[in-house]
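The structure appears right after this line, and notes come after that.
Excluded from the complex is one protein chain; the other protein chains are retained at their positions.
Up next is subunit A:
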Amino acid sequence: MKWVSKDMDMYLGAKEYVDTVVLPLLPISFGDDLKQTASMTEFISLLTIPLERQFKGRLMMLPGYTYLKSDSDDSRLQVIKHWETEFKKSGFKHMIYITSDSGWRTIEDKCEGTVIWLPSLPLENMDEKYRNSILEDQIGQLIHLFVKKWQNND
C-alpha cells in the first residue's frame, strides 16, 4: 500500500498481513552532483511504483526519506535508527531501504533493515522502449529479492 489515506483504511483493517515496510532513500544536492542525485532519486521513485503494485497487500511503501548528500554517515544513520525503532514498534518484521546512493553501502551493516542498492541508470538518454525493458528487468529482480526474503524469513 501507498502512504495515502485510502490505503490506510486497508492497512488498519489488515495490519497483521502487512509485515514489510519499504523506505526509499533519496539524496539531494545542489552542488556538483546535482544532476546525479536527481537521477538517483528519479530512478528509485520510478521503481517504487510497480513494486508497490506488485506487493500491495503485504508491504507499505513510504514516501522517501530525502536527505542532503552532504549529510554525514552518522547523522543519516541516526535518522535510520530512529525510523527503525518506530517500524518495530508498529509491528513491521521486514524493513527494507532502496536507494541508488552508494553512500549507504558503507553503513548498511549498521542498519537493522536491509539496504537494497541499485545503481541508477541514465534513463534520460534511452528511447522509451529500451527504457521500459530495462526498468522491467530491474523490477523483476527486485520482486525476486522480496519473495526470497519472505521465504527465508530474514
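The working rule: contacts are C-beta pairs under 8 Å (C-beta built on N, C-alpha and C of every residue); 3 or more make two chains touch, one makes a residue touch a chain; residues count from 1.
Note that in this section contacts and distances are computed from a predicted model.
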Choices "Acyl-CoA dehydrogenase", "ABC transporter ATP-binding protein", "Menaquinol:cytochrome c reductase iron-sulfur subunit" or "Tryptophan synthase beta chain" - which one is the UniProt name of the chain not shown: "Menaquinol:cytochrome c reductase iron-sulfur subunit"
Residues belonging to subunit A that touch the chain removed from view: 10, 14, 17-18, 53-58, 146-147, 150
